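Shown next, in structure tokens, is the structure this report addresses.
Only one protein chain is missing; all other protein chains are in place.
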Amino acid sequence: MSAPRLLSCESLRVAYPGPDGGREALRGVDLALDAGEVVAVVGPSGAGKSSLALAVLGLLPSRSRVSGVLRWRGEPVAPGPAHRRLLGRDIGMLFQDPLASLDPVVRVGDQLVETLRALRRDGSLDAHRRSRELLAEVLLPDPAAVARRYAHQLSGGERQRVALALALAGDPALLVADEPTTALDAAVGAAVAGLLGDLVRRRGMSLLLVTHDPRLTAGLVDRVLRLESGRIAAGAATVAVVGEVDGPAGEAGPCADAGVGAPALSCRGVEVRYPGHGGRPDVVAVRGVDLTIGAGSSLALVGESGCGKTSLARAVCGHLRPAAGEIEVGGRPVGGRPRRAAQMIFQDPYSSLDPRQTCGDAVAEAARAAGGTAAASRLAAADLLAAAGLGPGIAAQRPHALSGGQRQRVAVARALAARPVLLVADEPTGSLDPDAASLLIEVLRRFRGDTGCGLLLITHDVALARRTCREVAVMFAGHVLEVLPAGAVPSHPYTRRLSTGGEGALIPPDLAGCPYASRCPLVEDACRSALPDLRSLVPGHVSRCPVTAGNPETH
Amino acid sequence: MSAVGRALRHDAGGRAGLILILLPLLAAALAGPLAPGDPLQVGTAAERLLAPSPSHPLGTDALGRDVLGRLMLGGRASLAVGWSGVLGAVLLGTLVGLAAGLGHSRLDRALMGLTDLFLAFPRVFLVLLLAAVAAPSLALVATVIAATGWMGVARLVRAETLALRDRPFVVAARSLELPAWRLAARHVLPHVLPLVVLAAALRVGGAILLESFLSYLGLGAQDPTVSWGAMIEHGHRHLADAWWLAAFPGLAIALTAVGHNLLGDALRDALDPRAGGRHDSPEAGGS
Partner (left out) sequence: MIRDLLTRLATALLLVLAALSLVFLMARLAPGDPVEMLRDPDLDAAGRALLRQQYGLDRPLAEQYVRWLGGVVLHGDLGRSLRLHREVSDILAEAVPRTLLLTVTAYLVHLATAIPLGVWMARRRGSAAERAVGALGLAVNSLPAFWLGLMLVLVFARGLGWLPASGMHAPDHAALSWSARLLDTLRHLVLPVAVLGLATAVGTARYVRQAVLEVLESEFVTAARARGLSERAVVWRHAVRNALLPVVTLVGLNLPALLGGAVVTETVFAWPGMGRVAVEALWARDYPVILGATGLSAVMVVAGNLLADLFYRVVDPRARSGGEGRT
């Protein structure tokens, strides 16, 4: 006869009521944990991982409907006071955001003392001494000083350690941790993960670890459960692969060649900052970027999320004012105000059209702003919509009746009706299915060929960039690392990584020197100390990597 | 408009509120033919200060006039002043809010400074000060209500405008370099309007109460114009002998204000974003 499992859940179902029938977060989940076992629950967001954690604790919101059986050490646990009694003493919980899980107006040490006193029935406990011991156990360097602070006065890592100390105050046999490192910087998160591992081993505790980042759990976890859409999926978790395989190099420029006249876009030393709140430093999204797009030419700006490409796009369109540097569109400077010369096609098709305007009116309005009579504008609008492959009835419809792909094409028609010098497309295919996406790109190409306006395409999809534009600029951590013709072989190590499907950039970039230095396989000391200049390899191809500049083919 | 329909169809409070508003409205409109006797006609000595009775269901006042008739007539003043005052406040507030939200940051700061300045006063003091500078009349009361009630609406409209200003479709419209008034009228105002209507609906009750207080002080309706507030003042002087003179007008004010508040609450619940349904979803198939 085997000992009963520490925790077991059978057919756990959790549903949240809502206006349209509500949502089923968990659809019959079975889970079992032995003493001292570490189980990770992974899965995409929305899969129900947090609901599972809260269900184990019995702390789901009161409006939720729960069914299923929960057993603790073999005995079924009734919902309500019986389940409540397990909290703190037998089961502890660590939440994702320590700033939200600590009482903001009570000193941290007092919260710990209060918890200790509530959980120990005997009065023989010296709560203050025990609280300092706990704080030391979670490796906080000066427990007495930390205890006197309020939550907002501690750093993220310190706060999470305090939250851990609180969870361990009752010496629970099971700790449930819901994304404990997600809200922390990578290095700090790794340290906390390590601390968790030590504590689990030393105390012989079980750990139910909910996370969406399976890499953090390597070495710690005995078993992995994958949750998808409220159910346990068969098979172990796999690491998602980011990026695509590079397609065949596109021919030079499907778009109209550069014509005479002022360049469509000229950026010099552009810097974009977002002011920090409450004593935090400013976030510098774009650091000293120089970029030029010739009249009628096209450039794709690629990079992973957070590299600054969207911020640069917004500065180019005048949606925000750069902290430094100059931007000129069609030879005229751009301040902090949106201009007709630079029209943007937004990423989200659902908010880029006025819901109260018919599509025909929206396009006609843009044509009028470009200088046309009311009648001429209406005709121009009809033509543009037809050229975008939209049927004649679309003009009278409001956006809500159209699909995402159709709306994006209306947006393109509207943008071009305003006769801009530069079209800025911010991830225009991001929310479209592949068919709609290729249709949109086709429409874009055709329109630009007809009107000869420049294109700045923002995307994380390197293959799309190379298929659509003459040149590609690569950004990382606010810097442009390389600018190359669409058909050229990438030189900079980061560009190569991107093209061949490297890891996602959850890495905090270094502040001095090349931002890729900490991950670059070819890094040299010179790269770390100062940001390398943009060097020209051949005309039209510049790169910031001094190492590969000499011999582009050997690495 | 669909929100109004929803508010009335599903919300019992909204329906009750509507009834409570329609009652004084109808009474005010039909006061001429329906009132017993002539409410403006001064009565004989024998008819003064009579307690409620079948011939005078709500009694008579110190001048022998029938209270019920005067009550019906008095609704005209309250409703007219309440609605027009709020209309003025909302118009003014919307203009200020739009200008502050869309304009240059200096304009925004100046307008918000002005708003904060007006908000530093208890409204009643401002009202008294303004009422002191002109001859008493209902028009004065309506003007004063508008001049002291625009600030909240201005703040609301400004906040909503600022939020709208960065929505992609508004940014796209701004990039067309349209004249400010056209941008405001075509793209901002239609989205701000529901909020403004709601703000108006929620303020009428308070405006009616304010009008009644001012008429009570003698700053509003002047004889022979009938107003509930003035009737209460009359009743105050005879409180010991004729309780009905003060009691009924107050009840009328209260019921009218309750009706407006109920309707306003129902409207607010109908427009509540959490109750779902602002977001558009793709319905058409194909690309």
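Letters A and B mark the chains in the order given here, with residues in each chain numbered from 1 onward.
In this text, contacts are C-beta pairs under 8 Å (C-beta built on N, C-alpha and C of every residue); 3 or more make two chains touch, one makes a residue touch a chain.
Note that the structure is predicted; figures quoted are calculated from it, not measured.
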item	value
Residue in contact with the excluded chain [from A:89, A:231 or A:519]	A:89
Contact partner of the left-out chain, one of A:118, A:187, A:324 or A:376	A:118
Options B:87, B:159 or B:254, residue touching the unrepresented chain	B:254
For subunit A, residues in touch with the removed chain	54, 57, 59, 61, 84, 87-89, 92-93, 95, 97, 99-106, 114-115, 118-119, 150-156, 163, 166-167, 169-170, 185, 277-280
Residues of subunit B in contact with the chain not shown	113, 116-126, 128-134, 205, 209, 212-213, 216-219, 229, 232, 235-236, 239-240, 243, 246-247, 249-250, 253-254, 257-258, 261-262, 265
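Throughout what follows, only the chains that are shown with their structure count from here on.
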item	value
Centre-to-centre distance between subunit B and subunit A (centres being mean Cα positions), rounded to whole Å	48
Interfacial residue positions of subunit B with respect to subunit A in the complex	166-178, 186-187, 190-191, 275-276, 279-287
Residues on subunit A engaged by subunit B in the complex (per definition of touch)	19-20, 317-319, 337-340, 342-344, 346, 348, 350-357, 365-366, 369, 399-407, 411, 414-415, 418, 435-436, 439
